[in-house]
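One protein chain is absent from this view; the other protein chains keep their places.
Note that the chains take the letters A and B in the order they are written out, and that residue 1 is the start of every chain.
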Amino acid sequence: MEITVKVNGKQVTREVEGRTTLSTFLREDLSLTGTHIGCDTSGCGACTVHVDGKAVKSCTLLAGQVDGCEVKTIEGLAENGKMHPLQDSFKEKHGLQCGFCTPGMIMLVSDFLETNPSPSEDEIRHALEGNFCRCTGYHNIVAAIKDAAETMSA
Amino acid sequence: MSFIGKSVKRIEDKRFLTGKGKYTDDIKLVGMTHAHIVRSPYAHAKVLSIDTAAAKAHDGVVAVFVGSDIEGIVGVPTGWQVNFKNGDTMKEPAHPLLVRDNVRHVGDAVAVVIAETKEIARDAADLVEVDYDVMDAVTDPKKATAPGAPQVHPDAPNNICFDWELGNPVEEVDAALASAHHVTTLEFINQRMIPNAMEPRSAIGHYDDALDKYTLYTSTQNPHLIRLLLCAFVLGIPEHKVRIVSHDVGGGFGSKIFHYTEEALMVWVSKQINRPVKWTSDRSEAFMTDAHGRDHVTTANMGFDKDGKIVALKSDTFANMGAYLATFAPAVPTYLHGTLLQGLYTTPLINVNVVAAFTHTNSVDAYRGAGRPEATYLLERLIDLGALEMDMDPAELRKKNFIPAFDGIEQPGYQTQVALQYDSGDYQPVLDKALEMVGYEDFRAEQKKSLENGKLLGIGFSTYVEACGIAPSAVVGALGARAGLFESAQVRVQPTGKVSVYTGSHSHGQGHETTFVQVVADKLGIPMEDVDLIHGDSDAVAFGMGTYGSRSLAVGGSAIVKSIEKVLEKGAKIAAHKLEASVDDLDYAEGKWTVKGTDRSIAFGDVSLTAYVPHDYPADLEPGLDFSSFYDPANFTYPFGCHIAIVEIDKETGKVKLKRFIAVDDVGNVINPMIVDGQIHGGLAQGIGQALLEGAIYDEGGQLINGSYMDYTMPRADDLPSFEIDRTVTPCPHNPLGVKGAGEAGCIGSTPAVVNAVIDALWKAGHKVKDIQMPMTSERVWNAMNN
Partner (left out) sequence: MKLNGDHVLKAPRNVVWDMLMNPDQLVKITPGISELNKRDETNYEAVSEVKIGPVKGKFKGDLELKDLVKPESFTLVVTQQSKIGNVKADVVIHLDEVGNGDTQITFDGNAQMSGLLARTGARVVSGVANSLTKQFFEAFDKEIELMNT
C-alpha cells in the first residue's frame, strides 16, 4: 500500500507492506535509525516517537496506520540546530550511558511534560513505567527530567 | 589545564541525544542480505531430519544452511581452562555454529535462512521442517550431577565440567567449624539472571572477494579478542584478513564480552554467498541465547567464636554452566568467586568447593560482577544472619572482623587464604560513613516504634571487596586463562598538536570518550577539544583486550598514561634542542616546556610540528610523535564499599518496598565523579533487580517460561528510589592513575543488602526466617511470614 506521512516536517510517500510496522518503516525505508527496536512485545519503549504530537511506541503501530499523520522522531526534535531542553538536561545530568534507550525516553518525556509541566518525582517515575533503561538505574534520568521541567517552565 | 577529578559533561552524548548513534543494526551495506536462525523449541532432542526444500524454494531466499553444511568447523571455544582438583582436565564439549546431532537447550541453532529482506528470511524460516525426537532434560546444576540425570554431553559423565577446590584443607576448616561457638548455615540459590542489554545483539558478516578480506560488524565489548578467537580457533582464517568493527554498543553488562556462534556464522555465510549478511537478534532470541549470569546452588557455613570473630568459612557450590561453555564461563564461579571469599574479614580458615555442571539451558557466563556478586552474597548473607542468630549488631559484628587498614605502600598488601593479595583497603570508614548517612540509631528507634504500629521495617548491610582489572597475564595464565589480560594504547600526536588516542578498551555506556580524553588532556596540559578517542575497530586500534571486569581505566587508562609518558619524554628532547637547553633543565606544565627559572618556553604544538617537519632537529632522533604501549598490571585492583538498604514490608500482601538505598563505595581515585556515580547507580539497579524482581525460570522440561518483557520483571523507574551515594578514596598503589574500577561495584554490593533488610524486618517482627529465595516476590515474602 502507498502511504504519505509528514516525518520531521518533510512529506514522504512510500510503498509499504501491510505488515510493516512504523518502527521498521522509519528505520529501513527512511533510514531514521535513531528510533531503536529493543523488544518485540511493546515492553521497552526504545521505539517511542510522536504521532500527531502524542508519544507512541512505533513498534506497535503499522506504517499503514499513520497514513496522513505527522510523525516526529528524535532526529527532528532539535529545531534550527537548537537542542530541546530535554536533550540539554540529559547531557547536563548524565541521564544516558549507552544511549540506546535515550531517544525513546526523550520522545516519551517531551510529550509527558506537555501535559504535566512540573511533575513530582513520583509522577516522573510513573510516567517512565513503559520505558526501560538498563544503564542508569533511572536516577539521573529522573534528575534530567526535573531539570528540563524547570528550564521549560522558567 | 586540569581535568582529572572534574565532572566534565560527556563528549559522546550529542550523537546519542540526536539519534545519530551508530549501532550495528543501523548499518546498511550495498547488497546486504538478512539472516534468520531456526532455533530449537526443545531443551533436549535428537534432530532426526531437517527439510529445507520449501524454505529454499521461497521467493527471495538466497540460501539455507544446516549443521552438516559447515564442514570442518568445530565451534566456538571457551577462553579459560579450570581443572578438577585431582588435576584432571575440565570437560570442554564443542559448541557448534549449527547443531549436527542433538539440540541441548531451547534456542540452540539448527539452521540459518538467508534472504533479501528480514521479513522474507523469517517467513522462510517457518518453512524449515525439523523432526525432533524429544528427550528428558535437566536444568538444575545440582540435580544434573545426580546419578541417572539426563546427560547433556556424552563425554562429560554426570554432567560435571569440573570439580574444583581452593583454600585451606577441608579437614582443618571442618575441625574449626566443629569447635566454633556458633555456626551459621545457609542453603540458597543465587538465581539465574538475564543481562538484557537494551540493544539486542547484532552481527554483519561481509566478505570482500576482491580484497580477500572479511569485516565483521558486531555489538561486542571485546573486538580484538573476537578476532583472535574467530580466526585462530573457529574459522581458521588469517587474522590480518579480518577486521572487527563495533561502533556504538547499547549496553553489555558482560553479555557482549563473549564470542558468539552467530558472529562466526555470519562471517562464514558471507563467504559462501559472497554478499554481506546481517543478523539482528529479536528480544525473544536475546532471552534464549545471550549468555545468562549467576545460577549457583550453594551450602555455606560460617563459624564464630564467642566474641563474634569469624573462625572459619566453608562453601560448597554447584555452578550452572548451561549446555555449552561460553568464553569466560569456567572462570566465573572459580577465580572470580572462590578467590573473593575472604571478603573484608580476617577469617583464618576458608575452604571453597565448586562443581560446575552442564545442563539443558542456555550458557551461563559473566554478568555484571561475574562471580563477585555471588561471593559477596554468600558472605554478607552469612554474617548478617550470624548477627541475628547471635543477637549481635550487624554493623558491630562486621567491624570486629574487618581487616585493618593497609595502603599497599607503607603497609604490605593483604594476603588472603584464597590466593589473592589485596592491593589497598581501609574498610571501616565506608561503613562509618554509610551509618552516618542512614542515621543508624534513629532508624533502629523508628523500626521499633513502627512495629508497634504494625509496620515492618528492616535494615540490611553489605560490606564488600571485589577484584577488578583481571591481571597480570602471568597470573591469569597460571589460573587457566588462554589469553593475556593486558591492554594496549596508542597516543598519536598529529603535526598540529592535536591528539588521536587509540584504545583497546571498548566503551558501551561507560563514557571513555570523555574520561580517557580527560586523562590525556590533563597529562598533556592541552584542551580536551584537541583530543579524540578511537576505539572499537581492529583496523584502527593495534590490539586490545576489551572492556569487562571494571578494567578499562585501571588497565586501558594505564596503557594510555604509559604512551603519554613516552610522548613527553621524546617531546622533551625536541624541546631541549629547540630551546638549546638540557632535558634535565626543562619543566613541562600547561602544555609547554619551560627552561627552569626562565621565561623561555616552547608549546606542545610547536614541538609536535617540529617532530613532523624535522628541519631543525636532534641528530639522533626519529621524526614523528606517536607511541604505542602495552600495560600489564602488577595485580588486580580491589575496590570496596558499604551498602545499606531500608525496606518496608506490607504485612497483608508481603510486598517489599525499597524505601532508601545508601551506597558508600571506594573505587580508588576518580577521574570523572559524574560518570562514576552513574556507574554506581546502574549497578545498584541491577543488584536490587536481582533481589526483588528478576530471575530466569526454566520449567522441568527446560522451557524458558519468562522469556519476554511481559514476564521477566526488569526494574522500571517506579520500582526504585533515588539513591543516596558517597565515596571514600583509597588509591590503588600499583597503577599510575591510582584508580580501581567502578563498573560492577554497585551490582556486587547491593543484592545482599536488600535481602538482609527483608530478613531483618521479619526477625524483628518475630518471624525467624533464614532465607527467602530471590527474587523476593510478594508471594514468597508472604509465605515466609505466614508459614
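To be clear about the criterion, a residue touches a chain if its C-beta (ideal position, glycine included) is under 8 Å from a C-beta of that chain, and two chains touch if they have at least 3 such contacts.
Everything numeric here is computed off the predicted structure, so don't read it as measured data.
Although it is not drawn, the missing chain touches B when the whole complex is taken into account.
Considering the full assembly, B:Q703 is the residue among B:Q272, B:Q703 or B:T728 that touches the omitted chain. Among B:P41, B:G60 or B:P348, only B:P41 touches the chain that is left out of the view. One chain of the complex is left out; on subunit B, the residues touching it are 41-42, 106, 126, 284, 287-288, 699, 701, 703-708, 710-711.
Methods note: only the chains that are shown with their structure count from here on.
Separating the CA-averaged centres of subunit A and subunit B is a span of 30 Å. Subunit A makes touch with subunit B in their complex at residues 17, 19, 27, 31-41, 43-44, 46, 73-75, 77-78, 83, 87, 90-92, 94, 96-103, 106, 121-122, 124-126, 128-129, 131-143.
Interface residues of subunit B facing subunit A in the complex, by the touch rule stated above, are 9-10, 12-23, 25-26, 28, 119, 196-200, 248-251, 253, 282-284, 508-511, 674-675, 677-678, 681-686, 708-710, 714-718, 720, 722-723, 746.
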